[in-house]
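Of the protein chains in this complex, all but one are displayed in their positions.
After this line comes chain A, so read on.
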Amino acid sequence: PPTDSDNPNELGGLQQHQQQQQQQQANQDDNWGETNTALTGATSETGMSADEMARYSRELDAAAAAAASADAAGFDCGRAMATVLSVTLGLAAFISPLVMVVLPKAGAFTWELISLAFRLLILLVATWCLFFRRGRASMPRVYIFRVLILFLIFVITFAFWLFYGVRVWQYQESDYSSIVEFAVGLTDALLFVHYLGVVLLEIRHLQARYAIKVLRSPDGESHIYPVGELSIQRAAVLVLQQYAVDFNAFNPYLEQAYASARNRSAHRRSYRFYDVDQGSQANGSAAAGGDNGGGGNGGGHSSSGRHQRRGSAAGGGGGGGSRSAADRFYDECEYERRLRKRRARLVTAAEEAFAHVRRATNSELMGPQHLPQHMPQQQQQPIGKPMSAYEAAQTVFPTMLRALQKYLRITKQQPRYTTDMVLHHLTNCIHYGLSAKAFIERYLTQGPVVEDPRAPAGRKRQTWTLLCDCMPSRSLDDGVQFCLRQGDVSLFCTVKRIPFFSLGEEVFDNKRHKFVLRLNSETSV
């Protein structure tokens, strides 16, 4: 502790504070002092103080932005090379039967040429259908089956060219029909490799063998999906595709929605950092020695301990860690009530708004003089001039604007939608003649991830990180766990095997399939 200071009262207060900390420490468990130094983040080298954490988070953001911009450029060297290689190999394999047939000068027309042409056509269409598709994902490790297929194609083409070269050029084989048969044989081999590719790449993983349970980290939502035989990275791609459709969009502000007004002020209060002990922390980093060292350590621990708790609270998703169970229960009940009230108001407002809008009938479009004369008087009054769907939306929107705003505010969705987006949606609903409930369905729940208009890193391309203990190109097995991470959201996946079911049969024998009435008290005499 500093022995001189400008304000003697401050020093006295500091010493008093340290004495209090010492007393607290003495009252507690002896072992508590041992964990002391491990917990003090600010005083050890491996820990992080407050400004270091701020710097670290800034660096993370910068790195994420850099990665996003690099991905937005769209060029991934590894993927491009793999694509070029496979396209070259495929083209070479496809062209070789043609070249083999055309190369010898003697070209008598044989019937095998037609079958060769037909097979080549089938191979072309099948390859186009199956492999010329935009890839769904790029995976960290090599995709073993694709490499296997490419290797087989290369080996077969090479072997056939070798035999061709030996027979035609070295032995001067001039029988054209046998050359054509040879080319047909090569095409057959390529077709069978294509069949193998279909089975390995497309069909093998269709039969469900494992169930993957996906758990989202900050809010605990989980779903479970059946998958077939896949490698871990392909299973991760599948999980991400299902995640985009099934899970609710993650709203980080929703956790704070539960906090009522009084708890929110306590929450804000908890982020204050004391900097009174700043000078003493350098001295207090040594092992607990004498009183001064112990006091400094205790003082340093108290602020950094408090800091540590804040840090862990911030790292754990921003929840107020000091709320008791009763508070939490009460807050959630209150929130549910308020949510239901505002939802009822929103539904009523939307239905009123939609009741005003009605599709113009043909006679109204043509003008009032075309109304049939026998209609009762009130139907002959013109409702209003016919307008386009956008104008109708604009006219009708203010009646439910307030209710919609309040509902979006309570579900913390208001940063997600702008007025233009809501008007556009309303125009669509009126244009297609949808009802009020269809219009507000989008705003009632958080909605699936794929529809989130503020999804990170754009909608075309997303970067996820796969964390796995074993190599990602290994195939799935019972008990495998892996984690997918993107920013705040972590998806933790566990794989369980679906058991083998052995079905038995039980036949109804109508003569013996009878029933008796059960009475609670019946005696046979």
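Annotations for the structure displayed:
Here is the rule we go by: a contact is a pair of C-beta atoms (placed from the backbone, for glycine too) under 8 Å apart; a residue touches a chain by one contact, two chains touch by 3 or more; residues count from 1.
The criterion applied here is as follows: contacts and distances are computed from a predicted model.
The UniProt record for the undisplayed chain lists the protein name "PDZ domain-containing protein", from the options "Hemoglobin subunit alpha", "glutathione transferase", "PDZ domain-containing protein" or "Small ribosomal subunit protein mS25".
Checked against the hidden chain, the listed residues A:Q170, A:S324, A:S502 or A:S521 yield one contact partner: A:S521. Where chain A meets the chain that is not shown, the touching residues are 517-525.
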